[in-house]
Structures are given as structure tokens and as C-alpha cells.
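Only one protein chain is missing from this complex, and each of the others stays in its spot.
Right after this comes chain A.
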């Protein structure tokens, strides 16, 4: 194994900043080859939602699960409401579904914007590039931005300066935009990030002309903003490939993408499991799994039944041999013992040992009949655009899937003409393409929100202002909610017994992305992506920041409350694999 070669340096980043929650990344770097050879991702926080939700009233589930995450909690509330709707057999009025779609679209617009510009953007800002790759900054200052006419920054260096924390003009503008997008969100869902107006059966939002007018005026300002941002980020990311040949390898891994679909069409979605494959394909983000460029399925039932929760490196006791809550789904298909419906969460805190157990995250995998695939979400947008592009199912006035791309048309705004952007399937699943997809997906949701606004206004103008449907809680039921959280596929699996929650298992995107080595020894996506990352940073070992590793990790938009923990510096030269340090567990 290469790790006992001389020149191998152990480095840790813990906690990683500019993400959500506490993530530690522990690496071994081959300094001579400038390459990361081993990576362990660790989460050091356990709260135990699946434990303390047992025995509670199922109607409390969306209020509680929202608190899983402080940046995407509304995605959990929404997903929980979907799962409750299935369990209670209730279908909300169409207007309620349009209101939820408008709220969730605003969440995408807020979250991708703040993460892209104020968290990831700093990795590409003038100050960071000056401190890590001064040669690249010189080139950036001499490189004219191809789309300067659209965004107003003459050189790539100017774009980088505008991203400098706080002093940068665009950095501050993006912060403001994140606030206006949250206003849009609050119009529909009451408050951010934990909604107040979401309920099973619909929403409490009072649907008036004012509500939709207040949203639409803010939305059009965001649409105008995106006409600047998409070309600006294309210029920046295209420049990185040119300035640093080979940068496509940073954060690259096999194309193994998961998208659970999102933004329901109320004309089709009846929340029954029986019809889930059909209404799933009518979602405004197409669910699907892409393996090596091929769309394996768009069927939510297939997606559901293939889910497996593996252990191997996590602080839990196995539930092998314990009671199964669900042996067969409603269609008669057998449900595996390792499926979330049958999971028992048995925390077992222990010392962190990178040769054994080292994280509070588990290892969700998708079983394709042969292999337990360590799917990732590409931070969310990459998988969403990829599946939607391949499936060819989404056809609206503003967004169209072509089978190989997604066309996004933004109408005329106050000072800018109609503009069409086309996201084409990229050659790689890597850090840069995850970031690029994030920007395009902001435009995608803004365009979709226009469609939702029109449909909601049609309901109000037609006098159909009811937003809630009555329901009763059954004594026994099991159900699932699927949606796209900001960072990717999110599922909530619920089992009700005697009118109370018997089992509740939320699986957000980060547990997939930040998952750890499973019982087969397969590393999780962060680990896998970083293990292949070459180092382009110009610094010596003493001044090394690990910016390329940070860019690889942040491209996934980690969110540890939803799912998880890296270490270099002057570092420590290893002379053998088992040193008395974190990696060996011998300390």
C-alpha cells in the first residue's frame, strides 16, 4: 500500500469552515506526487431524531424533523408532510401544493445563492487565489471575461475581487439577495428555516392576490440577478480549467448520481404509494439514478426498494435479526431488512478509530441487484439537472428537457431582455461541474417559480382559495416522502402503530455524500472524491492550506446536521502506517 511510503503526510481539517455543521476531513497526502492518497470523513455530532421521535404523535413529525437542519429544515418539513399525506390518505387542494412549490423554489434560490457566493465563492476569491495560486491570479488579472457585457466585470480578476469576503461588491450583493429570497420563502411558508404554516393536508397560508404579487415582484428581481450570475460563473469556472490544466480531476469521481425528484404537480400527485411511479415522473424535477452516464431508473418505487442502510464504520449497533416493521410494500414487493422502514437506530458511542469506527454517519447505499452503489447527489444540482436532462419529461414554458440538456428561458425583466441558458451534460462529475450546476439550478428554480406563480394565480382568480384538506390519523400505516432537498435526494420513512410513531427514518442527501466506509469497505463519496484529488496549490508544505481539497469537499455542499468532519499543515511525516495518532486508534 502506498501509505507507508516515505513522504506521506497526515493532515486534518477539523472543523471545516464555510459549510453547515461540524465536518472533519482526515487525509494522508503523498507530498512528492502532490496527491491525496487516503481520506476519512468524520461527523462528531449525534442528536438521535429516530430515537426520540418514537412514540410521538405523527402530526408533530414535520415540526420536529425541520429542526434536523438550520439551512434546509423546510425541505424536511415538506418531506415529512408528503410522508404524512401518504399515511393519512389525504390530498391537499392544488393551491396548497403550488404554495409549497413556491416556498421550496425560494429555498433553492436562497440556499444555493448564499452557499455559492458567500461560502464556496470565497474559495475562488482574489484573496484566496492570491494566497494559494498567485500565478493564477496574475493570469486572471490579464484575462478578459468573455461575458463582461452581461455581468459587468471586465477581467476574471475583477470577478475574483468582487467575491472577497465582505469587501467584495458582489459578495455583499449576494447576501442581500439571500435575504430577499428568504422574504419570498416566508411569504409562502411563514418563517425561515423552520416553517410555521406547513401542515399535513395543506398549508395555513392565506392565499390572497397580495401574497402572490409580493412574491412575484421579488421573483422578477431574482430572475434579473440570474441573468448576470450565470454568465459570470461560467466565465470563472471556464477560466479555472484553462488556468490549471488537469483541474477536472479535482473532486472527480465515477458518475453515480441520485435524485429523488421534487416539486410535485398537483394535477397528478395523489400521494398514494400505488401510483407513486406515475406521479413521481410528473414532478418538475425528474427523479432518477444515473450510473456512468446512463439513466438506470426514473421510478420512485424502484428507488425506494433499492435503498439499503449499511454500517461498517459508524457508531451504532446493528439491527440484524430485530423486528421488521414492513415486510412488503403496498404493491406486494418484499422490503429488505436493511431498508429504512426496517431500520433500528441503536447508538453506541465509541472512540474514533480510522481503522474501525470513526463517524456518526451511516452508509446509505443503493442496491441495483448486484452492487451496493455509493451514490452521491453532486451537491444536489448536478444530479437534478443530469437526471432531468436525460429523462426528457419536464416540458414547461420556461424549462424544457431535451434528453441531453436542460433549456431555461428567463423572460424579459425591467432592464434585461429574455435570455435562454442551456445546461449541457458535462464530461465529468467533479468539483467545478458541481459548482456550475448550482448556478444553473438557481436559474432553473427561478424559471419554475414563474410557472408555479401563474398556476397559483389562476387558482386564486378562479376563486379556489382553499388551502387545506381535512384528515384523520390511522392507527396503523407506513409511508414514505420523497423530495429534493437543496443538497439532493431526501426521503422520510414513517411507520405508525397504535396511532403513534413506531419508526421514523429521515435520509437527507449528506448521509449519502458524507457516508463512511461500509461493511464491504467501500468509501463514501467525500472520501472517494478527495482520495483522487490532485494538489494544484503553489504553497510549500509549511504554508499549505489544502484549497483543492476544500474545493472538492465544498462542491458537495456538505450539511453535517443533516448528515457529519479534514487534517494537513506543517503536518507530520509518516514512517509507517500505524502511528500513535488519530488514524491508528492506538493512541
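Worth a mention:
Here is the rule we use: a contact is a pair of C-beta atoms (placed from the backbone, for glycine too) under 8 Å apart; a residue touches a chain by one contact, two chains touch by 3 or more; residues count from 1.
The definition used in the following text is that contacts and distances are computed from a predicted model.
A chain of the complex is left out here; the name its UniProt entry carries, from "2-oxoisovalerate dehydrogenase subunit alpha", "Quinol:cytochrome C oxidoreductase", "[NiFe]-hydrogenase I apoprotein, small subunit" or "Light-independent protochlorophyllide reductase subunit B", is "[NiFe]-hydrogenase I apoprotein, small subunit". Within the complete assembly, A:175 is the residue of A:37, A:148 or A:175 that touches the hidden chain.
For the chain missing from the display, the contacting residue among A:141, A:196 or A:519 is A:196, taking the whole complex into account. The set of chain A residues touching the chain not shown comprises 11-22, 24, 44-48, 51-52, 54-57, 59-60, 63-64, 67-71, 73, 96, 114, 118-119, 122, 127-128, 131, 165-167, 172, 175, 178-179, 182-183, 186-187, 190-197, 199, 201-207, 214, 315, 347-352, 465-468, 470, 539, 542-546, 550, 561, 565-571, 581-583, 587.
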